[in-house]
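This is the structure I have questions about; it appears just below.
The complex appears here without one of its protein chains, the remainder shown in place.
Coming up: chain A.
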Amino acid sequence: MEQLKTIGRELAMGSQGGFGQSKEFLDLVKSIGEARSKAEEDRIVLREIESLKRRIVEPGIPKRKMKEYIIRLVYVEMLGHDASFGYIHAVKMTHDDNLVLKRTGYLAVTLFLNEDHDLIILIVNTIQKDLKSDNYLIVCAALNAVCKLINEETIPAVLPQVVELLGHSKEAVRKKAIMALHRFYHKSPSSVSHLLSNFRKKLCDSDPGVMGATLCPLFDLITNDANSYKDLVVSFVSILKQVAEHRLPKAYDYHQLPAPFIQIRLLKILALLGSGDKQASEHMYTVVGDIFRKCDSSSNIGNAVLYECICCVSSIHPNPKLLEAAADVIARFLKSDSHNLKYMGIDALGRLIKLSPEIAEQHQLAVIDCLEDPDDTLKRKTFELLYKMTKSSNVEVIVDRMIDYMISINDNHYKTEIASRCVELAEQFAPSNHWFIQTMNKVFEHAGDLVNIKVAHNLMRLIAEGFGEDDDTADSQLRSSAVESYLHIIGEPKLPSVFLQVICWVLGEYGTADGKFSASYITGKLCDVAESYSSDETVKGYAVTALMKIYAFEIAAGRKLDILPECQSLIEELSASHSTDLQQRAYELQAVIGLDVRAIGSIMPSDASCEDIEVDKSLSFLNGYVEKSLEKGAQPYIPENERFGMVNISNFRNQDQLEVTSHGLRFEAYELPKPSVQSRTPPISVASSTELVPVPEPSYYRETPQTAPVPSSTDTGPSGLKLRLDGVQKKWGRPTYSSSSASTSNSSSLKVVNGVTQVDGVSSGNSKTHETSYDSRRPQVEVSEEKQKLAASLFGGSSKTERRSSTGHKVAKASSHASEKFHTSKSTTIYSADNVVEKPNLVQPPPDLLDLGEPIVASSAPSVDPFRQLEGLLDSTQDPGTFGGTKAPDLMALYAETPAGGRSAGVALPLSLSRDGDKFNTRIVKCK
């Protein structure tokens, strides 16, 4: 309604002619504004397009009308409709002599066209001319178009003019010329490589604005190659110093801060130049320290500069004083009520944590608050921070939290990311095999289709290999716990395909290994899977192979084979399947079942998936056969790479008569694999293998990874299987194999980790028990206690005790608010008290001692803690009140700042202010 009224007002004004737009346009906007549905809007816009199409080609349109048509076209396209019929008119308009029309034309073409559009050719000439214009506004408009429309090929056409404009008398033009050059550099670095010195020169421009603009390209250049710009460190520092000392003209102030955007850019550049360079960093310490001191933290832009200082400090060679200053600012950010500042605080914490890990502990409660905040952005940022600070001591809590969050969101993009992070952390820090399996199960269950297939392969290998220890019982425990958990999960509906593949493989390999489950039970489950996911051929393939393994193990163990009727029918169904892969597997299975114990023992030795298989890649055992065939006049085999090479060569030298032969060659190249495959078949001893070989279809290869477990047979196995493995390795085996070597190094580190965290698991279990006893005593502090608990598990084991207590003192000295001081020092003492006794044992000594440390943890913790912890709880519950109280004036100032500094008194701004005000009020109420 409000809107309609204002439209009325505007209409009245429009009809007075003050607007320069016709009533038609106003009507259009008005009717679109009133449209109730997208369909209605589309109808209106389409009608408009029709009328524009008709009118724009009418002869003798007055220029003013034409301008309006073009604007209407832009408007139509903004609403998502095709206005391409009018592009040419916009292009024509750029040729016009009238400044208004020319600028409108340029505006329209920059919005309409992309750099590869056909019409660009028609504009380049105009741009060239306009860049030389006397009127700087025309030059600016042309430069604008240059940025958007000039592509790699047309850069040379305008480059000389743009370079010339670097010396233009108007600083606005110089600025834009620099930006245009920067844009060229983006599009094609080589095109301007000889002009890069210009950027250095322009750094000394008399106009600070031009200097500021030069920082953009320099930032990019330094990002790519910091070393060639080290000589500028001193200049950048002195510029930053001058800016920070208010030496620029007042016009560059923004909200009383001297040229903050230039400061930010300079700090970014210094961060790049000082990274890993002690000498360069030393130049920067003073000025960055000055900015920390001077910068006004009550305005948004002031905080932006402070944040940039933190980034700079965490990037350059560390300086303890600056780190302290940075930590103070982070504390201020995190304690702020503004979500924006909290977000920046968390981000900054993530940067600083690499240099001084102990800083996180001061802010544990703030971090947990952010984790539980309803704001999704903040939450994700916090997860990022947790990801960075994950250690073996807190991995369980963090990964559990991540998984919970992963389950709760729908955004596939982020789900994938967080799932892969969970997997990464679990692989790196897993405290126990059991936990690892459980975690992976959860990840697969909820995001199985989103994670990389490699993760599944890694998991299978991990279960097969164990954690690299020689301890066989631990490995078999891992396997049987995996089998058990999978049998439990398998009945759940709609499991992701990747997860089912893992399940089938593990059940096939280890389902009957510990004798807990009967073969018929496992095979029944596998059949169920194959039936209920009948559309997923990969899963079915895995299931059939698993069946085969189980039957083979049964036979090898000398037990009577008892094939369930449903399995029988499944096998029969699959032997008539459309998928050659499934068919092949079914026939293989049938063939294997028919063999005697000894043959099976050599084809399918139990638990041999990790045995190395010697693959005779040269296929030397076939030499005799090959020779025989050659004697009979068969074509010699040409290796694949040579074949391709020949085709390439024939393409290159494809002159006269060679062309014919090249055809012949190519033909042979495709034919060749067949004879070679056939040549492999005869020597195969197992009858069934004959069926499986001559189907070198792509689908066959695609599915081969699943047969990877099959070749687990020793090298005496049938050659058909061997050949197949060869293919696997060539096409897909490599990535997994290479990653396997990487993760074996992981798993060896896990060994150590294991010891540590198993101990830790026990200690956390203990703390849980005594904390639950608090629950019954003090229900009113429940929430905060939960947080404390979380904090303890997140941050508790993160660093050494001595350090922690020392930071506690530091904070006490440094922080200005009495209440905060109390709060932080209190909470740190809680955790140090909690950990003083056991942590040194946990972290420092070699793994052997850890087991000794464990009982101490259990016995000492309850005796020390209860009262102290209670004290801490009380403090923290009182805290928010005092905290809110002391903080309030600051906040007021912050919000009051906006209108004062903004010098704005519009309709829009006050609205936003009142919103902020509301927010503020609710905060206060909440605090009280």
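As a convention for this text, a residue touches a chain if its C-beta (ideal position, glycine included) is under 8 Å from a C-beta of that chain, and two chains touch if they have at least 3 such contacts; residues count from 1.
Note that contacts and distances are computed from a predicted model.
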item: Protein name, per the UniProt record, of whichever chain is missing from view ("NADH dehydrogenase [ubiquinone] 1 alpha subcomplex subunit 1", "AP complex subunit sigma", "Sesquipedalian" or "NEDD8-activating enzyme E1 regulatory subunit"); value: "AP complex subunit sigma"
item: Which of A:166, A:304 or A:552 contacts the chain that the document leaves out; value: A:304
item: Sole residue of A:283, A:332, A:380 or A:457 that reaches the chain not shown, by the stated touch rule; value: A:380
item: Those residues of chain A which, in the complete complex, touch the missing chain; value: 3, 6-7, 10, 13-14, 18-21, 26, 29, 32-33, 62-64, 67, 71, 74-75, 77-80, 82, 98-100, 103-104, 107, 111, 114-115, 135, 137, 144, 147-148, 172, 175-176, 179-180, 182-183, 186, 209, 213, 216, 219-220, 223, 251-255, 260-261, 264, 268, 300-301, 303-304, 307-308, 338-340, 342-344, 373-378, 380, 411-414, 898, 902-909, 911-912, 915, 919, 922
